[in-house]
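Removed from the display is one protein chain of the complex; every other protein chain stays in position.
== subunit A ==
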Amino acid sequence: MPVVVKRILFFVALILIWQGIFLLGIWPESMIPGPLTVAETIIAGFVDMTLVYDIVASFRHLLIGLAVSLVIGTLLGVLLAKVKTADETLGTMILALQSVPSIVWVPLAIIWFGFTEASIIFVVIIGGTFVMTMNMRIGIKNVAPIYLQAARTMGSKGMDLFMKVVVPASIPHAVTGVRLAWAFSWRALMAGEMLSTGPGLGYTLSYASDFNNMSLVIGIIIIIGVIGSIVDQLIFQRIEHKVLKRWGMEEAA
């Protein structure tokens, strides 16, 4: 059976079970709404454009934050890989910061930037930066010595060696870094938006919760999950796969 069919059957079964539980009526509809109600809520949100605005706003926060975090992460990664002292000091701190959940930064961001978009973007930047840094660092440190040796016997050194050999050789790790940075930023984005004044998916989620609108809560959770996995699988995993193949690090599919 093709994977796609298996997946479709799985989700159909899941929705049927959900509908079954809903029909049993053990819990009130305000706690467990049926799949049809949730679907209606989602459709209504798209028709009156509120969800569209939310998604657009969320993506704006995400793209700005992610772009900044990729730039900072790349530069920091290069610094840590190239300067031993930086690695031994700043490197340990970044490793520690990487283990701090992004929601922790929200209160801090609110004090610094208030309930503004800047707060959200700040949290997104923090979310993506450290994982990008660590991957870039590993990528540059792990360039196969044979590439460097070969390049040096061909007269390449200094900046030329770095730009023409070290950077391209580290691209597989960099791509993994970008994919993880996206995943971390996406999580951070939701944390940031839930405590904001909107618009944004996270904001509407906490708003729906405040008003006990359970079908909207579930609807938005589904949207967040679907967007997350679509971007990951359709964009990042494909790019990663292509790069790994080209770089000879993965069997041709």
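Some points to look at:
Operating definition for what follows: a residue touches a chain if its C-beta (ideal position, glycine included) is under 8 Å from a C-beta of that chain, and two chains touch if they have at least 3 such contacts; residues count from 1.
As a convention for this text, contacts and distances are computed from a predicted model.
Think of the chain that is not pictured: of "Acyl-CoA dehydrogenase family protein", "sulfate adenylyltransferase", "Carnitine transport ATP-binding protein OpuCA" or "V-type ATP synthase subunit A", UniProt labels it "Carnitine transport ATP-binding protein OpuCA".
Within the complete assembly, A:152 is the residue of A:6, A:84, A:152 or A:241 that touches the hidden chain.
Checked against the full complex, the one of A:42, A:169, A:195 or A:214 touching the unshown chain is A:169. The omitted chain makes contact with subunit A at the following residues, 146-147, 149-156, 164-165, 168-169, 171, 245-248, 252.
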